[in-house]
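Take this structure, written in structure tokens, and hold onto it; I'll ask about it next.
Every protein chain of the complex appears in place save one, which is left out.
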Amino acid sequence: MSEATTAYDMAAEVHVTSGQPERRSWHLSRVRALPPGVLIGGGIVSILVIVAIAAPLIAPDDPQAGSLLTRLQGVGTSGHLLGTDGQGRDVLSRLIWGARPSLIAGIVPVAIAGVIGTALGAIAGFGGSRLRTLLMRSLDVLYAFPAILLAIAIGATLGPGLTNVIVSLSVILIPPIARIAESEALRIRSLDFMDAARTSGAGWIRIGLRQVLPNIAPPVIVYCTALVGLAIVYAAGLSFLGLGIVPPQPDWGGTLNDLRNNLFTQPWLSLVPAAAIFIASAAFNILGDGLRELLDVRADRAK
Amino acid sequence: MHRMTRFILRRLLHMVPVLFGVTVVVFVTIKLIPGSPIAGLLGPGSTPATRAELINRLGLNKPIPIQYFDWLRSTLEGNFGTSISFQSSAGTLVFNAFRNTMILAGAALILALVGGFVLGAIGALWPKGMAGRVTSAISTFSLAIPQYSAGLLLIVLFSVDHTWLPSGGMHSVTGSTGFADLLRHLVLPALAAGLAPIGVVARMFRAALLDVMGQEFVQSMRARGLRRTTIIRHAIHNTLPALLTITGLQIGYLLSGVVFIETIFSWPGLGQLVYGAISARDLPLIQAGVLISAVAVVLVNVIVDVAHGFIDPRVRQ
Partner (left out) sequence: MSTAVAMDERTLGATLTVDDLKVTFANKRQRVEAVRGVTFGIAPGRTLALLGESGSGKSASARAIMHLDNRGVELGGQVRLGDTIVSALSESELQKVRGGLIAMVPQDPTASLDPLRRVGAQIVEVLRVHGIETNRRAARDSAMNLLSRVGIPDPSRVMRAFPHELSGGMRQRAAIAVAVACRPTVLIADEPTTALDVTVQAQVLELFSELQAEVGMSIIMVTHDVGVAREIADYVAVMYAGRLVEIGSVDDVLERPAHPYTAALVDSVPTPETKRGELHVIPGRPPGPGDTPQTGCDFAPRCKFAIASCMTMPPPLVPVGTGHLAACPVVDGLVPAELAGVAV
């Protein structure tokens, strides 16, 4: 069968090996000290979230008020630390305010897809083989689409705006999450304690909440954390293409596109929003790596 | 070869339901359009009678499944609808642009595979050296660098202050159509599209080669007195299945990335076409582009699967 074909798998750092991946269980007792990834990644993420919340307090300027007299100031101009864009708007303020929609468009779709994907994966993993095949093959269809192009198709149909970005990103993020959840569910299904729980007369809901969820959750959480990094990149990309938040509201991808038009007059300025996207995305990747270490989840289980 | 033929046929059969699903998804996005799809087609002074007539003519009063099969039939006949902004066949536009996209994506894929192969091999064969650490650092950050950022960075570095390499188009404005000219125009966009995949391929290939090198048959080859270079050659042979899987994974990523790369570098491919279609709300064009891309991904993966069968006799079973 055509296996996964998109960037999600790269986010999960799927190791392609010729042997069967070794299966290990994880235990909370393995947690000793916080891995550096959790501290560094978590630290940067916290700062970004605080910046986004405190935007009205810390932004030096109105992000939408520009003056044609102060167009395209370079980085380091007094009064405009990160320069101004083609309409004379303060880039730093636009980035600070832009953190709100950019982070929301990264986190919310992952959360939505996380819930739906986990549910679908668990149903596929614990259901009969027919149901599993039907569900997973349907998701394979979504895999066939280059992620951004599918998001564009949905986004262009629904029109621009933050809500529609969230909808289209949620759709493209469901299949990879469901696949992880399914493989975890299949693994748990084969474990002894499941039999024990069933023979002791526990109901399905009870088993699901008490046994299955706590076991599926860690790998899914680790994966989703790294996926937020990718979703931020995708969301900024959709804005870049004009499918994101409606101008003149600021967000990172839109700011990047604005500054791109002045690439030859202020070349380095355009890299400022790119750097913001990079830092946010890398922070979630690092946090994901750290969580993986913390929860002792093996990456190649995803395959 | 009898077994091989059967294997190929089986893979092709697997493809059918996936392609079917792909068309369903594209059809659903068409149906997602908010509001009445005919509102835009009707002039301001339309009467209920002309309205009913149009609905009837477009088949919009038929049940959804019938509408789907009507749409599928016309799509299979090569009719992808009419582009609103170009007022011409969306299929023709998309096919012509796709050729240019394949040049760009192909170049980026070659870069990613060659670069990733070299970096990954260095990392696996000298795991304690700097190279191993550098490759793993590159790939950790590579995914966080979106293609649009990489593209802008390359333009800033190579095209703004010094016009070392062209930053737009496929050919010089002088109308040169030479291969060398095309290559010069290809360098920056291909690099921008291939940068992240280089890191990803390096990391995956490194893991695959380390895995093979640790297997017992490699030790056995040493016991047979084979030279290190020979052993490495056989080990790399054994990583080819993994490399193929990696290649398959990159296709979707590259076809996503070219939308940005082509926009930034004015590359006249599918991505640029789609970008233009977004602002024009030219939905038939977008749908045709997305459908073609998805079909391309499915086809590439079938090719990858078949190649897998040629390399690894165990897969053919």
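Chains here go by letter, A and B, matching the order in which they are written, and residues are numbered from 1 within each.
We adopt the following convention: a residue touches a chain if its C-beta (ideal position, glycine included) is under 8 Å from a C-beta of that chain, and two chains touch if they have at least 3 such contacts.
Here the structure is a predicted model, which means the values were calculated and not measured.
Engineer: What are the shown chains in contact with the chain that isn't displayed?
Structural biologist: Touch partners of the hidden chain, whole complex considered, are B.
Engineer: Considering the whole complex, which of B:Thr50, B:Ser220 or B:Ser279 touches the chain not shown?
Structural biologist: Hidden-chain contact among the options goes to B:Ser220.
Engineer: Residue by residue, what part of chain B touches the chain that was omitted?
Structural biologist: Residues in contact with the chain left out: 215-217, 219-227, 230, 234, 237-238, 240, 311-314.
The definition used in the following text is that only the chains that are shown with their structure count from here on.
Engineer: Please name which positions on chain B make contact with chain A in the complex.
Structural biologist: 14-15, 17-18, 21-22, 24-26, 29-30, 32-34, 140-141, 143-146, 148-149, 152-153, 155-156, 160-161, 200, 203-204, 207-208, 211-212, 215, 238-239, 241-242, 245-246, 248-249, 251-253, 255-257, 259-260, 263-264, 274-275, 277-279, 281, 283, 286-287, 289-290, 293-294, 297-298, 300-302, 304-305
Engineer: For a test of understanding, state which residues of chain A touch chain B in their complex under the given definition.
Structural biologist: For this pair, the touching residues of chain A are 1-7, 9-11, 13-19, 137-138, 140-150, 152-154, 156-159, 229-230, 233, 236-237, 240-243, 256, 260, 263-264, 267-268, 270-271, 274, 277-278, 281-282, 285-286, 289.
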